[in-house]
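This report concerns only the one structure given below.
The other protein chains are all here in position, but one chain of the complex has been omitted.
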Amino acid sequence: MQKIWQEAEALQTELVERRRDLHRHPETGWTEFRTASIVIKELQALGYEVYMGDDALVEEEMMGLPVTEVLEQAMVRAVSEGADADLVEKMRGGKTGVVGVMKFSRPGKIVAFRFDMDCNDVEECDTADHRPLESGFQSLHAKEMHACGHDGHVTIGLGLAKLISEYKEEMAGTIKLIFQPAEEGVRGARAMVAKGIVDDVDYMFGGHIGFKATKSDSLVCLTGGFLATTKLDASFKGESSHAGAAPERGRNALLAAAASCIALHSISRHGQGASRINVGVLQAGTGRNVLPDVGLIKMETRGANTEINEFMVTEARRMIKASADMYNVDVTVSEAGGAPACVADHELGAEIKALAEACGQYGQVVDYMDLGGSEDCSYFMERVQQNGGRAAYLMYGTEIAAGHHNSCFDFDEKCLYKAVAMLTELAIAYTNK
Amino acid sequence: MQKIWQEAEALQTELVERRRDLHRHPETGWTEFRTASIVIKELQALGYEVYMGDDALVEEEMMGLPVTEVLEQAMVRAVSEGADADLVEKMRGGKTGVVGVMKFSRPGKIVAFRFDMDCNDVEECDTADHRPLESGFQSLHAKEMHACGHDGHVTIGLGLAKLISEYKEEMAGTIKLIFQPAEEGVRGARAMVAKGIVDDVDYMFGGHIGFKATKSDSLVCLTGGFLATTKLDASFKGESSHAGAAPERGRNALLAAAASCIALHSISRHGQGASRINVGVLQAGTGRNVLPDVGLIKMETRGANTEINEFMVTEARRMIKASADMYNVDVTVSEAGGAPACVADHELGAEIKALAEACGQYGQVVDYMDLGGSEDCSYFMERVQQNGGRAAYLMYGTEIAAGHHNSCFDFDEKCLYKAVAMLTELAIAYTNK
Amino acid sequence: MQKIWQEAEALQTELVERRRDLHRHPETGWTEFRTASIVIKELQALGYEVYMGDDALVEEEMMGLPVTEVLEQAMVRAVSEGADADLVEKMRGGKTGVVGVMKFSRPGKIVAFRFDMDCNDVEECDTADHRPLESGFQSLHAKEMHACGHDGHVTIGLGLAKLISEYKEEMAGTIKLIFQPAEEGVRGARAMVAKGIVDDVDYMFGGHIGFKATKSDSLVCLTGGFLATTKLDASFKGESSHAGAAPERGRNALLAAAASCIALHSISRHGQGASRINVGVLQAGTGRNVLPDVGLIKMETRGANTEINEFMVTEARRMIKASADMYNVDVTVSEAGGAPACVADHELGAEIKALAEACGQYGQVVDYMDLGGSEDCSYFMERVQQNGGRAAYLMYGTEIAAGHHNSCFDFDEKCLYKAVAMLTELAIAYTNK
Partner (left out) sequence: MQKIWQEAEALQTELVERRRDLHRHPETGWTEFRTASIVIKELQALGYEVYMGDDALVEEEMMGLPVTEVLEQAMVRAVSEGADADLVEKMRGGKTGVVGVMKFSRPGKIVAFRFDMDCNDVEECDTADHRPLESGFQSLHAKEMHACGHDGHVTIGLGLAKLISEYKEEMAGTIKLIFQPAEEGVRGARAMVAKGIVDDVDYMFGGHIGFKATKSDSLVCLTGGFLATTKLDASFKGESSHAGAAPERGRNALLAAAASCIALHSISRHGQGASRINVGVLQAGTGRNVLPDVGLIKMETRGANTEINEFMVTEARRMIKASADMYNVDVTVSEAGGAPACVADHELGAEIKALAEACGQYGQVVDYMDLGGSEDCSYFMERVQQNGGRAAYLMYGTEIAAGHHNSCFDFDEKCLYKAVAMLTELAIAYTNK
């Protein structure tokens, strides 16, 4: 096993180069055309069977898609920045999910790893001591930045792909490497799960770089406490009228939207556990002296478990409809994202811990950490668990320059090769179970 | 005509006695069992054909009825205070409306007069200088008082009945004397109008004592500006739960009721004229630590015309329903009262003015006054006008000791005989048109 | 120690008699005049130093007092039912708290036990199989009933007082027996704690009969999860006006009260743990056509810890004030009850468990149970812990006929003598620590 760690460490220069190239070319959710092109080409080169476009996801289940114009501009930009034009064309419409599959001669388990590819809607900071700036790999795209480490995730995924292909002899069964679009806003996993990609998976692993400012040189073997969440947009449509002359002829979408916000925040607490509600954006009306005919809210619910979140969503949908009725306006509600909660598998965590300690490469091995947020990797994990498989979510320890989603985010790249080695160990261990 | 005025004046002692007896025995809306008994007996004695109970109103159209227990206690009290037990029995259920009809030998018009009989939910004041107290005719009933002059109205109606019966020779066509229950809260007129009582009427007269502190010795020939109004009760029914242990299991009727109040007051102003909304009473919940399952609101709308009021009612009903939906509770809305607006017939007013000035008995004859409130006499008047008849509402001038509905209300009884005389003149004039 | 259990069992007839007498004469919070008289006389007879009236509580800290009229009627009734008139007089104003103190010759710790005395605002059920009815000890007082077992608590307290007085030799230090008024609504403890009654206490024990339908013959050694809570009343005062003629002259207390309810339920969830909000009662307005000038809400907050509850209270008070400002009305907020949360002392629980198992008298000994509600015993426990002492809350297992606060509540009286014996053991053990 020591050999794996040495080989992974030998890849480090290549990993850092990859990560920095991705960091320079960040792409937001459903526009990862260049990133996915790189992934596809690399997986193909390494001998993986590759699924993409409609073969990797179900169009109807894609949540929170940007408008067509945005998607098309992103395609043009991806090609101009070196993406393969044919591949980009196949991903038209934002179908940027990719799955690489490799089957091995010996019978064994099906083991899947998931990596997310999208960046944040954040303008990268330009302070002199921001390392991406110092080292010349800061984002080339205004208001887009890898501030959540997904550039590292893709890098780890491709490093893992390489080591797996070099350790074919040790492997058994099947490996599935899943590269997911649109994790930000928890929008992308559902469409890939709906395609059945993990329906036959026995072991499923996800992971994240440096969450909650873990120490460099540490590994968190199991992460739990995923909050179930649902993201909804509600668009109210009434009828405008002159606010002075004939207010009675209007149908007030601003009041409907405002009333819905107040009502939503009055949804009852749940006796069985934590719940959350947030209307984060409210926009209504067109002009001061016009009775407003349009309103829009962007909101989210969360729950300590899927049932509590469902309670919140049911309440929210009914209240939004009633708010519209209250002011005699129409409303359409669309799901812009979502993720279930997920049961933490402490047994599997203990197994991972044993491996992590055995390898002797981590300064600190942590049993468990609470996420206290939402991650749509839970869609994959839930599906695997429902089918009798097992799933775990790791954290690759690293100190960070600033919190996740902060414009000055950066991480210690040493965690990259360590994650590659550790996941390769898991691939060997679990395909051979 | 002078003779009429002399005879009316000769009746004054009898009128005062009648009024004071009624003042001592006030009866609130739909419980005017004793008052109606007196009216019936007197009309019968004078030779009128009398309609009562189900012959005077339509049960389904009675609004704002007290609960059965209250009605039955009132029946017992009426009998104990001298009402004819058989008559009271016939009015069971609050059917206290009475119509007296007298037909005359000469062909002529059908002319109707309307008098309201109920008292207010007011405790009569007991200051030493309150004349009913001084003169020993204060209310015998706790929290019931004739503070709006309806004791006077009934008195005038019976005085008019008497003079008409003495002036048969002068009369033509048909006279209808309508004694209406439950004017307070505008609850009673609709049920009598629904019975068709004024469907054939050519001329319709209503009136009121001393409104807006007119001078004694004055007559207002025409009153307009009746606000259309609707009184609604909304009763919300949800589901209680323990507010600490399982708030999510409740359905919160208190929040639904509260939300409806806020929403109702946000109904748009109307570009075509004045509107009003008032939630006057709100009661909800059972205990501090119980998620509330019950809520009740008592509200009213008004409009400068019937159309504006209808706009308000439509908005209100939809909002109440939506407020219930918002918190997933049930709601039932019932109409507790109402009155339409009414077109002021300035031509008829001018004719009345001519008569009033010709008689030479009034110190001041006023053309027109604005009511600025609601009165369900408008139901009768509207129906007559819709059928091509004409209608007017007079005010019998008198100084008053305090405002209407005030516990110290009282009026100058001289207005009684003057009103009797004036109405007798109208009866003669208009049956002969 | 076996002797203690035998003696306690020998007291059982007396205990049952006592409990049934108290059950027949229930008294709600701050009106426990008869109950307290019995307690005082018994404690005095056993040789305790007794503190009562102003010596047992601080008047200003009494929360949720009934109006004077209610207190005085209760005094009269208590005397008529056998209470000592002089003692009752000393408790005038609802000062019904009692403390019995006994000091022993050997030096030792100060150990306090707390018992609550008040009944519920519940009408006792009258089904044939309700044992208090069958056995003739049902409540003599309409709408008052011991439906929470406090009759049992007082009985246990007096039983304990007796055994302690018989085991003086075994005791050391000081025993304090605290009989608290008004636990329902968590109103009474604060005033006794404010008096300093437990400021010097080393060990503090509270307890409850049969919570959450424990099995008969069981003991729960430690109860935690007390929710901190605050009960507030807010009284809004505006200005009425005629809703049709001059609505602009009113100041609408109904809308202020309604707006406060909506706002209160929109207080943010707390990221650190469970919180609760409930407006249980809302009453506003005087009549349908009067712009409402009065409004009242009765509400409560809760929190998983005192800090969270304080967050809720701060938010609530600000929102109530702002709701009043919104509609230009005045508001006064008064505290009608409250209790802090309380840290569960698992070490002390383990010690109690050892004793309970050693005595061999319980069929089942449970380590810990979560209360999931509020109990103002936490005021005493918190104070003792703040001063470096230790505190625990036990549950005396018993099957119950119906849930607490249910009109058919009843319990298995066998738990009485067992509790007396167990507490006597604790008294000996902890005064000698």
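Per-chain residue numbering starts at 1, and chain names A, B and C are given in the order in which the chains are listed.
The rule we apply is simple: a contact is a pair of C-beta atoms (placed from the backbone, for glycine too) under 8 Å apart; a residue touches a chain by one contact, two chains touch by 3 or more.
Since the model is a prediction, treat every value here as computed from it, not as a measurement.
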{"item": "Residue in contact with the excluded chain [from A:Leu219, A:Ile262, A:Leu348 or A:Ala429]", "value": "A:Ile262"}
{"item": "Residue among A:Met145, A:Leu227 or A:Val420 touching the omitted chain", "value": "A:Leu227"}
{"item": "Contact with the hidden chain (one of B:His130, B:Lys195 or B:Arg276)", "value": "B:Arg276"}
{"item": "Missing-chain contacts mapped onto chain C", "value": "244-250, 252, 255, 259, 263, 266, 268-272, 291, 311, 315, 318-319, 321-323, 325-326, 328"}
{"item": "Absent chain, residues of chain B that touch it", "value": "262, 265-266, 268-269, 274-277"}
{"item": "Touch list for chain A against the chain that is not drawn", "value": "185, 227, 229, 231, 243-245, 247, 254-255, 257-259, 261-262, 265, 276, 278-292, 295, 298-300, 302, 336, 372-374"}
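We adopt the following convention: only the chains that are shown with their structure count from here on.
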{"item": "Geometric centre: closest chain by C-alpha means", "value": "C"}
{"item": "Whole-Å gap separating chain A and chain B, where each centre is the average of the chain's CA atoms", "value": "69"}
{"item": "Where chain B touches two or more other chains at once, by residue number", "value": "244-245, 247, 255, 259, 291"}
